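Below you will find the structure I want to go over with you.
The complex appears here without one of its protein chains, the remainder shown in place.
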Amino acid sequence: MIAQLRNASPRREAVFMAVAAVILIALPWIMPYIGGYRELATRILIWGIFALGFDILVGFTGYLSFGHAAFWGIGAYCSGYYLLHANANALVAILIGVAVATAVAILLGYLTLRRHGIYFAILTLAFAEMFYYAALAPLQDWTGGDNGLTGIRTPELFGVKLDGDEMHYFVAAWTLLAIYFARRIARSPFGLMLRAIKSNETRLQSTGVNVYRYKVTAFAISGLYAGLAGTLYALYETYVPTESLHWTTSGEVVIMSVIGGFGTLIGPMIGAGIVLYLENVLSASTEQWLLIQGLIFMFFVIFLPGGVMEGLQRLADWGRKRHESATEAEARGAAPKGASAPTAPLRQRSQKG
Amino acid sequence: MALLDVGGVTKRFAGLTALDNVDLKVEAGSVHSIIGPNGAGKSTLLNVLTGSIKPDRGSVVFDGHGLVPLQPYEINQLGVARVFQSPEIFPELSLLDNVMVATFAARDGSYKLNLFEHPSRAGELRQFAEEVLVDVGLEEHLTMPAKHLSRGDKRRLELAVCLAHRPRLLLLDEPTAGMSQTETHSTVELLRKISATGMTKIIIEHDMEVVFSLSSRITVLHQGRVIADGPPAQIREDEAVQEAYLGGVHL
Partner (left out) sequence: MDIGSLALQLLTGLQIGAIYVLIALGLTLIFGTLGVANFAHGALFVIGGYLGWLISSTTGYWAAFILVPLILFGIGVILERGLIQFFYRRPVTDQILVTFGLALVIQEILRWIFGGSTKPFPPPTWALIPVDIGIGYYPPWRLIIVAVTIAIVVLLFLLLRYTRFGLVVRAGMHDPEMLRFLGINVTARFTLVFGFGALLAGIAGVIGGPTTAIYPEVGMAMLVPSFLVVVIGGMGSLPGAIIAGILMGEAVSLAVLLYPPISQVIVYIVAAVILLWRPRGLFGHKGVMG
């Protein structure tokens, strides 16, 4: 997937972005026809940005964070606080939220990335919980404690109130930017270094690369994306709930990414769409949406760890194989059960402790 | 002056002295072999040279730089590359990308925030990477993930990754281990070819045929201690060496 992406020509890239733009903008119009509502599209894009940035860390370097709620939440709280107490300027609100979230990400990256696998997952989870509990009690004068930040004014962009469709266009623009830059990063030498980290850190160290700094940078980038998504969420909801910092938010982005498929950039965004869409549809008929979500997640982890993207890839391979053996059979007039060219599995694996 | 000067290096692991006051001088342009029975401390010595293990005592000086306090990546950037005992490559990356990582590291140093560099800008590096791959005999399947390679080919790839950096000192830990006769043969040929470029090498090897055909100097380690050091002809005659290898490999 990424290998293909690296070789894409500028023209194909332009076509890709144009198609993406059309889809992002059309989404609110499609939603009502498939059992959603217009604003659901905006929500999906916001979570899509979150998942996209998350993939740059987890999908590329293989470091699974359980603490990205921290950056989403800090972004949301900071921009919410600005809108609440200062001004309605959407761009300034975003700038503040993203800057603080990224700064915190750099700091936490330095602290947590000295360790691998399990250790890293636990430490990120713990630090995020620290922010959650800090917001809940000691900082409640600023964060509104249990109530979160309520009564945030509708943000404005050059005098235009960002509400409903305007908000959607605004978010769609950010999403396009996010996709564009993520794909540039994936294709850059920097992106190659990240994939090398996932593949073999020892080799990378011995190849003269300061692995730690690359990891911190990847962490900061994913924190920036999370912060951006969090600020957009605050702007969109005009409300910052305490859950923004809670581990369930970190868990949500993990679930979306797994269902969509880590390491594919577009997969986690699709995962965000699937999760939010199903939540919307199923919540109407059952109280047990979270249980269903958990079971779907387990299904993917157990049977299809590469997510929907791996599923699609397998389907495509299967189809091609059938096609190939069919044409082969035609050509030879017999039906040999031949193996076609081995295809590389989509998902990268590495054993890291 | 020697390119590499190891002085009095000692390393203990929980009671076991893996390296005991080891001295080693490697001249520029030479092929220096380190031999010794299993567990003699050969790989540990390489670990000290590349910075992945810090010695308890002693100094390592490479071209005027003290290596002991440095990180592995800093040592590599100074021009010391290593082929590991069991091949360390990037299994999920394509052959070409394996080498590209090294070419980028050679061009950009240990870290560069080039987030948006377009792949088309790396055309020259790519060409160089392909050449290096051809040099080690891997000219096919350049876009195939490296994990599908045979063990021998993985080692060739690792060698290519090291060479892409144009190191001044190349460390090879048992480059022919686990290889068939023909693979061993072509590897020796390959190493000869590299030697012709004047690159300094340290080779750890159990295959004495390989050792004596390649080396300009040999150091023998036994239980963490240097028991002999000299040109191949002298080592062949050395009694302590015969003793250490008694029942082991025949010289």
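Every chain is named by a letter (A and B) in the order it is written, and numbering of its residues begins at 1.
Just so we're on the same page, contacts are C-beta pairs under 8 Å (C-beta built on N, C-alpha and C of every residue); 3 or more make two chains touch, one makes a residue touch a chain.
What you see is a predicted model; the values in this text were computed from it and never measured.
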| item | value |
| --- | --- |
| Left-out chain, listing which of the shown chains it touches | A |
| Contact partner of the left-out chain, one of A:37, A:133 or A:318 | A:133 |
| Residue touching the undisplayed chain, where the options are A:62, A:80 or A:189 | A:62 |
| Residue, one of A:118, A:160, A:177 or A:315, that touches the chain absent here | A:118 |
| Subunit A residues touching the omitted chain (full complex) | 62, 64, 66, 111, 114-123, 125-127, 129-130, 133-134, 136-138, 140, 247, 251, 254, 258, 287-288, 290-291, 293-295, 297-298, 301-302, 305, 349-353 |
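Criterion: only the chains that are shown with their structure count from here on.
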| item | value |
| --- | --- |
| Centre-to-centre distance between subunit B and subunit A (centres being mean Cα positions), rounded to whole Å | 41 |
| Residues on subunit A engaged by subunit B in the complex (per definition of touch) | 3, 6-7, 181, 184-185, 187-190, 192-193, 195-196, 198-200, 202-211, 213-214, 217, 221, 342, 344, 348-350 |
| List of subunit B residues in touch with subunit A within their complex | 50, 52, 71-73, 76-77, 81-82, 84, 88-94, 97, 100-102, 104-106, 108-119, 122, 143-145, 148, 158, 161-162, 165 |
